[in-house]
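Got a structure for you, questions after.
A protein chain is absent from this complex, but the other protein chains hold their places.
Note that the chains take the letters A, B and C in the order they are written out, and that residue 1 is the start of every chain.
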């Protein structure tokens, strides 16, 4: 049994085939950085895994979608993904979430890693893991080792092309984040937007959320205050899935696009997930988690 | 040995005698709500405890400050405070921090409570604690049981008199929060300010931080944008200690007051800690933590 | 995804095909008791799993041993066995060791179960396990819930046929236990032997260990004291593997059989593992662990 390293990419998952490409792009980037290390995807959503398993058993679906990797069709949850790697001798693992903020899903994932890492054996050589590290989300985690403020700055630098695109169209850049009522991701978003405005002062960058603070209303108030007329919408989400397609640019009258148009703004949209753009940041987070865990990735 | 309840108020502490009154006011309010339960203060700052212990041994100091309670002069840290209560039979405890946001100090406190609560005995009746609960900070904690957004709303409702005071002076209300680079308290502050503006729309409420995001510069940009001329400064801190006296309204040229005046604003200040105003919120958080822990406080 | 129950039998494992039957007999007995519940075997020995995986890839071996179950050929370790069941929706699991005493291996297994059981999620419904229980070894565990002394008594009652066999041959019954220097299994063995003598007073039952206290010398001293001439040897081990075949009845001059013969005793041996005899006790321990964990097995 080899004693070696593996990387697990923990993703919420998606059932939208086009959005899946954003996730596979992250995997490809991490694989390129660590060509000798297995980089395995897990989907944390039970429901999304179930749908893929149904598709895997459906010859009709398979015939129509020839390109779906086996790994996705037979995708497993966190525990089985990590455990099967461990059973094959990968006793040094780094688990990297592709979450944007450290909210519910990240806390749950951290509990898995902590629980597995807590397994002690009387003789150290029988421990299931020599080490199991956890990378932080795009905008950082709550830890004194890495200032979240630095992670936000790096994200803003990495998304230069978004600002460039908005400027070329003479538009304000309005991101749609997810948001929630239990973890103050809204604050991270606002600080991210502030950093964008600082780095790209000729573009007004704002951000609202689907579910929480700040709201689209608060975004619109700002747009009015700055006397903006043209808006470029973009999801601040890893994949351009349901939220992007429906809540952001859907035809329903309560989509952001519809609402903004009703308010008199000229609206354009760039319906792409952040995944491919920020994959290199996740590579950096993998590298830092590995270094902290004393793992040398190859 | 009685089998009963105690409340521990975990405070960073202060050495400023006037600021101490803000902390004692919180204790008094909690005692009033639970007159049959001991309400014990602990200061988490080692340095502040040390200074009080030196004063306790200094007859000169004691003669000049006759009103300092014995409890403060002999103040203990978290562990000893909780443990001595336990040794006296208080096996059901609620620990209530007087922190504003769930940052480093709250996480450390939670680790104490978790560590103490993890002590198991083979026979349940010998467990040191029947229960030990933890209340959440003023603006909430990261948990699915209580939406932080609700805590923020309640804080904004509670601070109506601040908005009233600003309005009566025809001024914008600018709070100074503490801030840090590791926990996104800035976002909680911004959401709090948004709720204030919503509740009290005729007063422009803004908030900046001493150490992090949002900065005074970002506050000033907003003041200019709203064409504000008069500003009422107030610390968004439990006690009006060092930060309030020096960083906010100090004579140095880099205090907020000096900076704003240089920028042409007319500046007033209300140099009081939030403690007495928000004590009732801490009472509510004690009550909720007790209820969750199955403790009936009297 | 079904939300259902599974039983995991945690065994050290064996590579001896005949000894494997003792383990499969335990599995069969548990399956018979719970016909609607999957009863999955895991081998905790890395080396033994590796050997089975090599055999699984060796057509020659497979041709010569047609009866080995697929489950054994592709046997997995504790973590992967539990995790793959979890991934299939078995969120209520009972892990039952087939250890005789609670020594190193049991403590390690308990750490796995504790680590996996410690995984919390913010929303209870996403927890990987609704419950994961751990059964106790043959002679009990250190817990106040079940007196180890009762487990020992039950084991002695269950092994009546061993005493009967010794009596029919007019011999003392001498068991060989494993023993170790770190966990006082010797005391459990001695108490077991005392219970055997109490239940079956016309047979002198003694027990020694391969590795620790009590030794064969101490057994022989007792045999001499009781003026015994004939001895029936039997392994006090789940399977009749290496220790039974070599250390107990091997031709080498330091096997127990050789040593006893040299000392003038007439020696017979019953070279069978305890597995099939005590399988019903493991069923009872599964049932008790399930009841404590609130799991209803079918």
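Just so it is clear, contacts are C-beta pairs under 8 Å (C-beta built on N, C-alpha and C of every residue); 3 or more make two chains touch, one makes a residue touch a chain.
Worth saying up front: this structure is predicted, and the values here are computed from it rather than measured.
Q: Need the list of shown chains touched by the one chain that isn't shown.
A: The chain that is not shown touches these displayed chains: A, B, C.
Q: Out of C:183, C:200, C:236 or C:265, point to the residue that touches the absent chain in the complete complex.
A: C:183
Q: Of A:88, A:111 or A:143, which one is in contact with the hidden chain?
A: Touches the omitted chain: A:143.
Q: Out of A:122, A:147, A:165 or A:245, which is the one that touches the chain we can't see?
A: A:122
Q: Have a look at B:8, B:72 or B:116 and name the one touching the chain we're not showing.
A: Candidates B:8, B:72 or B:116; residue touching the omitted chain: B:116.
Q: Can you work out which residue in C:191, C:242, C:266 or C:288 touches the chain that's missing from view?
A: Looking across C:191, C:242, C:266 or C:288, the contact with the absent chain belongs to C:191.
Q: For the chain left off this view, which of C:143, C:157 or C:246 is in contact with it?
A: Checking the options C:143, C:157 or C:246, the one contacting the hidden chain is C:143.
Q: Go through chain C and note every residue touching the omitted chain.
A: Its contact residues with the unshown chain are 104, 107, 142-144, 147-150, 181-191, 194, 212-214, 218, 225.
Q: May I ask you to list the residues on chain B that touch the chain which is not drawn?
A: Considering the whole complex, chain B reaches the absent chain at 1, 46, 50, 76-80, 82-84, 86-87, 104, 107-108, 111-112, 114-123, 126, 128, 182.
Q: By the contact definition given up top, give the residues of chain A that touch the hidden chain.
A: 122-123, 143-144
Operating definition for what follows: only the chains that are shown with their structure count from here on.
Q: Which one chain sits nearest the middle, judging by mean Cα positions?
A: A
Q: Suppose you list every residue number at the chain A-chain C interface; are over half of them used by both chains (same) or under half (different)?
A: Interface between chain A and chain C is built from largely the same residues.
Q: Skim through the chains and flag the pair connected by the most C-beta pairs in contact.
A: Summing C-beta contacts for every pairing gives the maximum at A-C.
Q: Which whole number of Å gives the spacing of the CA centres of chain B and chain C?
A: That gives a centre separation of 58 Å.
Q: Please report how many Å separate the Cα centroid of chain A from that of chain C, as a whole number.
A: Each chain reduced to its C-alpha mean, chain A and chain C end up 47 Å apart.
Q: Among all residues of chain C, which ones touch two or more of the remaining chains?
A: In chain C, 122-123 touch at least two other chains.
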